[in-house]
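Removed: one protein chain of the complex. Kept in place: all other protein chains.
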Amino acid sequence: MAKIPVQFRLNNSDRATFAEAADNLLTTLRRGLNEFGPKYGCGQGACGVCTVLIDGEPQLACLTLTVACEGRHVETVSGMADGPNMHPLQNAFMDNFAAQCGFCTPGMLMAARALLDRNPNPTREDVVEAIAGNICRCTGYEPIIAAILAAAGARGEKRA
Amino acid sequence: MLDIRKDFFANERDDNLNVVGKGVQRQDMPGHVTGRSPFFDDHAFEGLLHLKVVRSPHHHARIRSIDVSAAERAPGVKRILRAADVPVNKNTLLSLINFGKDDEPSLAVDKVHYKGEPVVAIIADSEAAAMAARKLVRIDYETLPAVFDVEEALKPGAPVVNDTYPNNYFEYHDKFDHQKLRFGDTEKAFKSADIVLEERYQMSPIEHAPTETNGSIAAPEQDNRFVVHSCAQGLFFSLGTAAKIVGLESNRLHFIGGTVGGGFGGKVDSITEPLAILGAMMTGRPVRYVLDREEEMLYGSPRGAERIYVKDGVMRDGRIVARHVRSYFDAGAYTRLSSYAAVKCTAHIPGPYWIPNAASDIYVAYTNRCPSTAMRGFGITAVDFALEVQMDKLAHAVNMDPMDFRILNAYRDGDMKPHRRVAKNTALIECVQVAAEKARWPISDSAKRQSSLAGGGEGERGQIPATLIDQRGQIGRPETRNAPSTQTLPAGTTRIALTKQPELEGSRDSRAAAPNVPRYEPAQPAVQAPAPLAPATPASPPPQPYAAPPSPPAAAPTPGATPQHGAMRFSSVFGTRRR
Partner (left out) sequence: MARYKGRGMASINYPIGMNLGGDPSQALIHSNPDGKFTVALSAIDLGQGMKQVTRQVAAETLGVPIEDVYVDTADSDTGPHDMGSFASRGTHRMGNAVIAAAREARGVLLEAAAEELEVNAADLVTDGRGNIHVRGAPSRSITVRATAQAAQFKQGKTIAGRGIFLVPLSAVDAETGEMNPNTAFAHACLVADVEVDDETGEVTLLGITSAYELGRALNPKMVEQQLVGGAWMGQSHALYETPEPYYPNPDHGPRDFNEYLMPGPGDIAPYSVSVLERPAPDGPFGGKGPGEMCANPVLPAVANAVFNAVGVRVDELPITPEKVLRGIRAIGGANPQTRRGG
């Protein structure tokens, strides 16, 4: 089967690869481009560990066709820090001990970033809704909710 | 909200430590939040192949024939593995500690014993190619009757689930169909009790559901070795298991892991490593074998179901005088670790209480379902559910507050436990008191005054009572299950030598060592090694005191046993040798 050339931006770098029509973005990122930030958890959009941003919107890489990403900007946890400086969400996750095994963390962070980018002052209910599609089996969610609220607070203070 | 109650047991602690006891940041946290933590699947390999298995669609069936010719010709398929390709195609996990018989193949030979059992493995250029080829494998099955209920499985005439254990139960001590606990005379005590309550409890299976599914990548490495990226919960446990199955010496394998996306017990079984290594050996290329979510959910081995019968005798004043527990672990089709859980459960009876007469009969039954395995709280979680619901019912029956009832029956320092060892370092009473206070749950003044440090071991509480023993449930003789008790062991009888409880230097104030004194004693044991217990069988060497660092793997091969590649034997639990 002929492969299709695909070009998109990945964490602010131009990347090109070949994909089959049915390939999903998760497989392309992990096995084609060696971008291991997004994880495989279910392959059917039910766990959120592969969450990425595409043009700023949270998307599940396992349900996204690679060819549909042509010309778009894909962001993963690997591009979240600004050089050596962590994103406020990353700092908040650390401060709140919001990860144990760390496997859901890349997806959680992307879901949380999408929330704060569109709603800098979320309520607890907003946070719960934003991560409702992301499964964590270790933390009981509370530290993650606390971390996201804390990051929102920190960003708020910064602006003020 | 979490608070630390430093006021309890303060005189047993020295809190003047430098970094222990401080909530400092985790070493692995920066990796977690940047996506840099290296999980087993986060490794790139040129020419990576993907392995998928063909699974049995039947709960129990004979394999009449297997035809892989169409699958072999499918696009992208590099190699197909069948049972005959597996060098040692029968294993039991606890063979590493010489416990139990090898009973489980990596790929089914002539029968399948559960729905989802792997029969054929396909190695292809991509996961999609392997999955497409899976549909081209033709297997002709003759279905057989299956059994799913633990008590039905133990009845004479039930379908035989596991050919290694043809009576459908794990065999303890080469003698009994269950593990016994006997302490005092429960039958007599039930007769003297004011109230006797017998109840049935059931825990259904539970899936570990780690967000990272089970998997591994094996690749040929320099020096004619194989590197294995593994999610195993025990790196050497998995290495030893894999080495045995693929027939390599342990030092031909280089396992890398240690960063795992959740386990909860579901990554002890090493279900992917042996086939991935075998694939790499046979193709000369890196081979990746990862369960998809449905495989993980259905065939990744769950926490086994347990059925538990609890019978208690209680006096109107709230004292429990007798407890008998009969429990059935559902192992599924193969043993894996269930045999061990039953023994752990036996030591746990009757829960954190002092009861003068206690007994249990714990069975491990085979059924035609996916083999179960360890999960968080293995051997304890289900029985704690049963015992604590039972405690609630008993408190209700004697019209006592449930907290007061717990404290009245709680074990304390110095009390004799039914496995014939004295309780130490107990703190149940204090936990109940603190929880009651926090929850504003009123308890009696008497309950508030109790302490784990006082009253334990007084009078009969510290003694081993005269104990009725029996020969019920002999292997292969179901008619003996109701046999009468045959003998009374005199009070104070012990038969198992004490292993010395390891005690660290300076433990009185709980410090590992007095901090200012150098402890450079290279000729001395680094940790005081307790006198080794004479093992039940001379076939296994006793653990040696620490003299020089042994090169891993740690244990010498069992003298007299046939050397088996990679089969590291750490110890022998019961003298029940593999055969």
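Per-chain numbering from 1; labels A and B assigned in written order.
Here is the rule we use: a residue touches a chain if its C-beta (ideal position, glycine included) is under 8 Å from a C-beta of that chain, and two chains touch if they have at least 3 such contacts.
Since the model is a prediction, treat every value here as computed from it, not as a measurement.
Student: Name every shown chain in contact with the chain that has been left out of the document.
Tutor: Looking at the complete complex, the unshown chain comes into contact with A, B.
Student: I'm checking contacts with the chain that's been left out. Which of B:I256, B:M282 or B:V398 qualifies?
Tutor: B:I256
Student: Which residue from B:K175, B:K191, B:R449 or B:R477 sits in contact with the chain not drawn here?
Tutor: In the full complex, the listed residue that touches the missing chain is B:K175.
Student: Touching residues of chain A against the unshown chain: what are they?
Tutor: Where chain A meets the chain not shown: residues 41-42, 44, 46-47, 97, 99-103, 127-129, 131-132, 135, 137-145.
Note that only the chains that are shown with their structure count from here on.
Student: Quick one: report the Å distance separating chain A from chain B, using the average Cα coordinate of each chain.
Tutor: 36
Student: For the complex, give me every residue of chain B touching chain A.
Tutor: Contacts found on chain B: 25-26, 28-37, 39, 41-42, 44, 48, 127-128, 209-213, 259-264, 290, 292-293.
Student: Provide the residue numbers of chain A that touch chain B in the complex, in ascending order.
Tutor: Within the complex, chain A touches chain B at residues 22, 27, 30-31, 34, 36-37, 39-44, 46-47, 49, 76-78, 80-81, 86, 90, 93-94, 97, 99-106, 109, 135-138.
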